[in-house]
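Mind looking over this structure? Questions follow.
All protein chains of the complex are present and in place, except for one that has been dropped.
Moving on, here comes chain A:
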């Protein structure tokens, strides 16, 4: 019989679930985020309370066993929020702990392969977000950007932005997952905002943003246009590099 382990959706919660499944010697588990859980007659049910200590024990155990790059592949895959990723990670982690040698790069194992593929997708979008974030300067002197990535890449990109924008306050907000990261010149904070109904993330409302903000967006749009060589036009390549789903928040692609 399967046991459903219901966790809060955090990475530590997930690792706690792994700890519990090992602790209770559960062979057949279905690790599921509480928001997606559906009760079933054919499953036992266990609610996991996130426990940092237990989570760390699993993480450190893995760290001793596999290489840093393999470890980060697992974290990246988790952030894909793919429906089967918890199961794949559970099977892969079990496989890693059971084997004597390091097998975390044995791609003939279907779970290891799946993790590698998912992590590649996440890593691609991480890089895209580092490129496609467009800050707008608010009246409170905060550089604000909203994003809607396919995967939960926000935790992966903050270090990049912190290294680069050390002297300005900035905030990147994931509208899809409703949380953001705020840098207050000292450190990073995770925050949740409630937006006014009149707030349209695709527009630059003059009551929130500085007067010069629209001017710089216009200059950027102009630059984008002038730097194009018409006789070399290649829209297929353009769209391949800048997929349409990201256009909404790219100032150079949106009509003002």
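As a working rule, a contact is a pair of C-beta atoms (placed from the backbone, for glycine too) under 8 Å apart; a residue touches a chain by one contact, two chains touch by 3 or more; residues count from 1.
In this section, contacts and distances are computed from a predicted model.
The protein name that UniProt records for the chain not on display, among "Tripartite tricarboxylate transporter TctB family protein", "DNA modification/repair radical SAM protein", "M56 family metallopeptidase" or "Chemotaxis signal transduction protein", is "DNA modification/repair radical SAM protein".
Within the set A:37, A:75, A:95 or A:132, the residue that contacts the chain not displayed is A:132. Although one chain is not displayed, chain A still touches it through residues 127, 130-137, 143, 145, 160-161, 163-168, 212, 215-216, 218-220, 222-224, 226-238, 240-242, 250, 252-253.
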